[in-house]
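Note that one protein chain is taken out, while the other chains of the complex remain in position.
We call the chains A and B, going by the order they appear; numbering starts again at 1 in every chain.
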Amino acid sequence: MAKKIVLETKGLTKRFGSVTPLDSINMQVREGEWVAIMGPSGSGKTTMLNLLSCLDAPSAGEYILDGVATATLTEKQRVAVRREKIGLIFQQFHLVPYLTALENVMLAQYYHSMIDSKDAEQALAHVGLGHRTGHLPSQLSGGEQQRVCIARALINQPAIILADEPTGNLDEANEEVVLDLFKGLHREGRTIILVTHNPELAEFSDRVVRLQHGRVVHDESAH
Amino acid sequence: MAGDRRPDTTKTAMFLRILFKSLKVRKNRVFITFFSIMIGASIITALASVYFDISAKMSRELRAYGANFFVGPSSSGGERSVESATIAKAIGMVPPDKLAGATPYSYGVVRLDLGNAVLAGVDFMGLRRLSPYWQVEGKWITVDFDEESCMIGKTLAKKMELKVGDSVNVISNEIGFQKTLTVKGIAETGQAEDEQIFVNLPLAEKILGSGGRVNHAMLSIVTDGTDVDGLAARMQKELPGVDAKPIRKLSYSEGRILEKIKGLMAIIAVIILTVTTLCVMTTLITVVSERTREIGLMKAIGAEDREIVLQFLAETMIIGLAGVAAGLVAGFALAQLLGHAVFGSAITFRMIVLPMTLVPSILASLLAAALPVRMAVGIVPAKVLKED
Partner (left out) sequence: MFFRMLRQSFFRGWRRKALATATIVLSASLITALMNISIDVGDKMSREMKSYGANINVVPKSEAIPLEIGGVDYNPLKDRAFINEADLPRIKEIFWHNNIVGFAPFLKTGVVISGKEKKRINLIGTWFDRQVPISGDDEYRTGIKLVSPYWQVRGEWPNEQGAQNGMPGEVLAGALLARELNLKAGDQITVRTGDKAPREENFVVKGILTTGGAEEKALVASLATVQRLAGLAGKVQSVSVSALTVPEDRLSRKARHSSDSLDSAEYDRWYCTAYVSSVSLQIEEAIPNVTSRPIWQVAAGEGAVVNKIQLLMIVVTIAAFIASGLGISSLTVTTIMERAREIGLMKALGAADWEVYLLFLSESAVVGVVGGLLGCVAGAGLSQIIGLSIFGSTVSFSPIVIPVNIAVSVLIALSGSLMPSRLITKLYPAEVLHGRR
């Protein structure tokens, strides 16, 4: 019994002038899948992530996310898609420096729909930060900041979670903690797309997509 | 989790929370923004206050030129003198705070030891304020009941071989009245006064036997805010037989000079306004453009452009209002400093300064915040988020 397809790209292409960092990507991701996108620097990983997260519009091709064809949306509509369907996790965490951990999570609620501080507290407790809700990002360690970022990505129940090198700025101990969180999310049945060049991180995914020179050179289930 | 979501914080509350958090935590930046807006606003306030007061102040300074208003017998009547009571009434018609000085003059020819001279009876207290330009060697006569002293013009003193402290006999040719007076001061003006001898009005009356009449009066009136022509017309209407008129030489020049000074001040005020507005704007642009990444993040997690712009403008507005309020106070203090340094008197506060400071300051801050926010909003968040 195949699960529903949440994400599908058909001939997804991005061009910047004469450069084509991403060339005709065809890919399907089913609900609950954990996909790792890998590749060396300059292979088009970041461009792909920007397109998948609707931060950027493709030059050609189609991108259907949770039943919505997004390729031809306006910037304003793409904002709405990001808000409703995508949870973003960054390598540099990107927390608002003057808001506390809890408020950073609430910020996502604020832009999404309504604010429920208990819900946000729960989300922080879920990533193991129930005791640090009132701290500013500058008072948190890197691992803690990343966990706030994860809690923020989860708070609106997105259709997919897009993570860009989530452990890139972390030490080993924290990498472990974050990895465990991702495993947990996977168990809960979340759809995760992880962009990384760290093979260890890819090891736990269901499927690895390898990019090279903007094309998919390898796409297979890891297990 | 999704099903039992109930809002426990309203959107507005969250908006305010973000707003005040941003102000509270980013103290350094907020302070600098506040500071630069305050400086700008205070300079605008100070200059605007000075600008609106400059006419009044300079008009008072221009009183250094002496009398600018004449009251005398009307020429058509053929009279050469007026009742001193009438003159006093005319002087009384000038608003006291606008009258810089005034004195009646009563003239007659007398014989001194070495020859004839013109004697003028005046009110020395008024004359001194009327004619600050008199160059006096020795002392002014300071009391109006002094009937033993006189002041004498420089040329006359030289011809009569008189020095300060000497005695001089004054003899009336007509009624034979004689009196010995002490020369209290020798005055130089470069005009007719240099050949005249001055005594207090009551003494002049005794010497000349003029019987309560004087030839004319000279007044020094602060022209700013006074309708001098209207005043002259009113005097002529209410006091028949009196000719009242502004002295053209003075009133014409005063208007011209006040105009120049006002123009100068206006240009300077505009210049300084530009400089400070520019500084405020550049500072704000830098402070806001620092936050491109933050704006990118907000967009990435689903903020609408409108929401971002709203938050930044609200933030700037709060700092701006606080800055302007502080600037108004500081600026008014600065205006007082300016007023005391230059004119030795306070500068009046005018309501018009309030909007004049508020509007450009707030506009400049909003514009300064809007520019980089617009720029940042136009940026693709992917770019700023990936940058180190």
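As a convention for this text, contacts are C-beta pairs under 8 Å (C-beta built on N, C-alpha and C of every residue); 3 or more make two chains touch, one makes a residue touch a chain.
What you are looking at is a predicted structure, and each value in this text was computed from that prediction instead of being measured.
Touching the missing chain, out of B:19, B:164 or B:279, is residue B:279. Across B:52, B:107 or B:124, the residue that sits in touch with the chain not pictured is B:107.
Seen across the whole complex, the unshown chain contacts subunit B at 28-29, 32, 35-36, 39-40, 43, 46-47, 50, 54, 58, 61-62, 64-66, 70, 75-76, 80, 107-109, 115-118, 131-135, 137, 155-156, 159, 188-192, 194-195, 215-216, 245-253, 256-257, 260-261, 263-265, 267-268, 271-272, 274-276, 278-280, 282-283, 285-287, 290, 334, 338, 341-343.
Heads up, the rule we're going with is that only the chains that are shown with their structure count from here on.
Once the centre of each chain is set as its mean CA position, subunit A and subunit B turn out to be 68 Å apart. The residues of subunit B lying in touch with subunit A in their complex are 1-2, 5-11, 13-15, 17-18, 21-22, 24-26, 293-294, 297-305, 307, 380-382, 385-386, 388.
By the touch rule above, subunit A contacts subunit B in their complex via residues 46, 50, 53, 55-56, 76, 79-80, 82-84, 88, 90, 92, 94, 96-100, 103, 106-119, 122, 136, 152, 157.
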